[in-house]
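Heads up, one of the protein chains got dropped from this complex, but the rest are sitting where they should.
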Amino acid sequence: MNSTRTFSRNTILDSVRANQPATQPMPTIPHFHTNKPADPMATFSESIARMAGVVVTQDVPNLDSFLRAKFPDAKVICSAIPEYGGTIKPESLNHWSEASRIDVCILRSPMGVAETGSILLSDIELQVNTIAFLAHDLVILLDPKQIVSNIHDAYENPYFKLRPYSLLMTGPSGSGDIGGIVVHPAQAAKTLTVLLSPAPDAGQRTG
Amino acid sequence: MSSPVDQAKNAEKFLADTVHEERLDKLLWTMRMRRDAAARQVPEWEELRTLASEIKEHTLSNLSQYLIQFEARATANGMIVHWARDAHEHNQIVYEILAEQGIDALVKSKSMLTEECELRPFLERRDIRVTETDLGERIQQLDDQPPGHIVGPSIHKTTKDVAVLFSQKYGSDPNNEDAAYLAGVMRENTRPDILKARAGMTGANFVVAETGAIVVATNEGNADLSAHTPPLHICSVGIEKIIPTTESLAVFVRLLTRSATGDAITQYTSTFRGPRKGATMHVILVDNGRSTRLGMKRFWHSLKCIRCAACMNTCPVYRRSGGLSYGSTYMGPIGIIMMPTFELRKYSELPFASTLNGSCTNVCPVKIDIHEQIYAWREVMEENGQIQVVKKDAMRVAGKVLSHPALYQIATATLSTALEVLPHFAIYNRLNAWGKHRDIPEPARETFHEWYRNRRRKTDEVTRL
Partner (left out) sequence: MQVALMVPCYIDMFYPRVGMATLELLERLGVDVVYPKEQTCCGQPMANSGCYEEARATEEHCARVFGPFDCVVTPSGSCTHHIRNKFTAGADSAEKQNLVRNTYDLVEFLHDVLKIREFPWATFEHKVALHTSCSAIRGLNMASMSERVHDPVFSKPRALLSGVSGIEFVEFERVDECCGFGGTFAATEEAVSARMGYDKLAFMQKASPDCIVSSDMSCLMHLQGCAHRQKQDIPFYHLAEILNGVSL
């Protein structure tokens, strides 16, 4: 078995080496900072709205009241943030598929992207990765100061080099596969709501 | 050895169904307009295309080095890396990974590579049940039809088609054509499979060598569902999907979805650098002819493809033929230049399913010279004796007449034979082809060269003296 795999590997690499064209240089990639949005938060809100995401700009003094008012039928409220208890915490899930019984989960994202309206989540914030796509509804706390301009900036975030799972999520799940009509939601999160809220500590967590 | 796919005949059948054809044409033209609108929002769009093209050319010309780098980093991250020389080996590897654990059911997200390898029938023959989790792929799976488009596999079906199909397979309401309702039906029926699955499979849009990562972009989040809910994740990816760095990834992420659907990004754009806690992750690097294609001087640029389908959306021939008319895994303009590398004879007609208008080349985010490669494939087909005998004979006659002025002038003097000489009409030596839906132009009473000879030359001779 092993020798077949090594043989396959070597056969492929030999074939690639024999066939690859003369080397061409890697270009320098600019970050296009001249096209930075004047108001990242406004651009972020417009971008995420295009993807059926919702941004709440007003102050939310009481998270619990907010969640119960917005999701009156929710029974299982999972909190992945220290300042709020919810009805369960991610660590209480015994199996990764159990995230499907979560009605709404509240999380904090360390970064938003103005260009696309995306928010970053990794295994650190999610603790149980499946929450991002098995929980029914997601509420994301985001510090407006942590909204970067564009995707180039976004991919500079150390998470992409360090975390086993990092997700740029942009609105709730959707699909245009039926007759070309875009529907939200499709199979994963049904709604995505972003609450603008300053981060509890100044330093960014990098893992 | 299979006979060539008769794309023209298949297209004709598709066109006869005016409901589906008009709808598909309109829908995909709208996608092309959405792509244009998205590109307008990005002032540096053309610069991004050039960067993407150059990054791919650099990577492909150094592919062996990047493959080795990826393998080392991915392994260090905890992934198990496999290498498959061809489709069969790929399928065998998948099967062995599953069989080792006694797994008999698999959920998977969309992967054109697995379509290319015909993985599903391979596994099903070995009693492994496969559930497609991409809505479009699932629709096609239920209908026992291959995907008709690489981004929207069921895009050719109307909501009514889907309602009828779901009512047959899922017992839902055949008269409820609401897309949200139907998406909900699919979700309800697929979720149980996802939740109890012991193995999930995905493809990858990009493979990042520097960080040992795979990147998957979906609107539905079904790749994440398939990858992380079960404790075993298998990712299959073609060796050409490698890019060097996370920094270069940004360029492609900005181009991909805008080119495909006009959105700035997909809802779930995920980077997997290793298995989740308590799980195993396998990556299968697949060659299946790609390394050979890398050595084709005229055609290796087709390996830059990032599977956005912008070329299909803009192609006036694709929109009127339907994706299934090509009889191939990859269709439309990119399919025309890729498929002959898999099977020359079977796809020998595809390069002629094009007007060489060049729109595809100009929407391609990685600047593949698609229409020029289509043109080049025609000569390859001719050199390999793949052109229909009748066409070849007509060309030979045309070539003879058109290279000899005396022959040409005699032939065109007899106006009815003029029609036979002109290759545009004479492909089958029949006039029916042109004349089926169009009137044939009237031969002029006097050709230009006759007119010139009779009336003009006298005057010219006088004035020149």
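Each chain gets a letter, A and B, in the order it is written, and its residues are counted from 1.
Going forward, contacts are C-beta pairs under 8 Å (C-beta built on N, C-alpha and C of every residue); 3 or more make two chains touch, one makes a residue touch a chain.
Note that this is a predicted model, so its numbers are computed, not measured.
Chemist: In the intact complex, which of the depicted chains does the undisplayed chain touch?
Modeler: Looking at the complete complex, the unshown chain comes into contact with B.
Chemist: From the listed residues B:Thr75, B:Ser167 or B:Asn362, report the one that touches the chain absent from this view.
Modeler: The single option touching the absent chain is B:Asn362.
Chemist: In the whole complex, not just what's shown, which of B:Ile97, B:Ala213, B:Ile336 or B:Met381 touches the removed chain?
Modeler: Of all options in B:Ile97, B:Ala213, B:Ile336 or B:Met381, contact with the hidden chain holds for B:Met381.
Chemist: At which residues does chain B meet the chain that is not included here?
Modeler: 7-8, 11-12, 15, 21, 25, 29, 36, 39-40, 43, 45-46, 314, 316-317, 320-321, 351-359, 361-363, 375, 377-383, 387, 391-392, 395-396, 398-405, 408, 412, 415, 418, 422-428, 433-434, 436-444, 446-449, 451-453, 456-457
To be clear about the criterion, only the chains that are shown with their structure count from here on.
Chemist: Could you put a whole-Å number on the gap between the CA centroids of chain A and chain B?
Modeler: Comparing mean C-alpha positions, chain B is 29 Å from chain A.
Chemist: Which part of chain B faces chain A closely enough to touch in the complex?
Modeler: 27, 30-31, 43-44, 47, 50-51, 54-55, 57-58, 60-64, 67-68, 77-78, 82-85, 89, 133-136, 139, 152-155, 157-159, 162, 177, 179-180, 182-183, 186-187, 190-191, 194-196, 210-211, 213, 219-222, 224-225, 228-229, 231, 239, 244, 246-251, 253-254, 261, 263-278, 285, 287, 291-292, 294-295, 297, 300
Chemist: Under the stated contact criterion, what part of chain A meets chain B in this complex?
Modeler: Against chain B, chain A makes touches at 5, 8-9, 11-13, 15-27, 29-30, 32, 35, 47, 50-51, 96-97, 100, 115-118, 123, 129-130, 132-134, 150-152, 154-156, 160-181, 183, 185-189.
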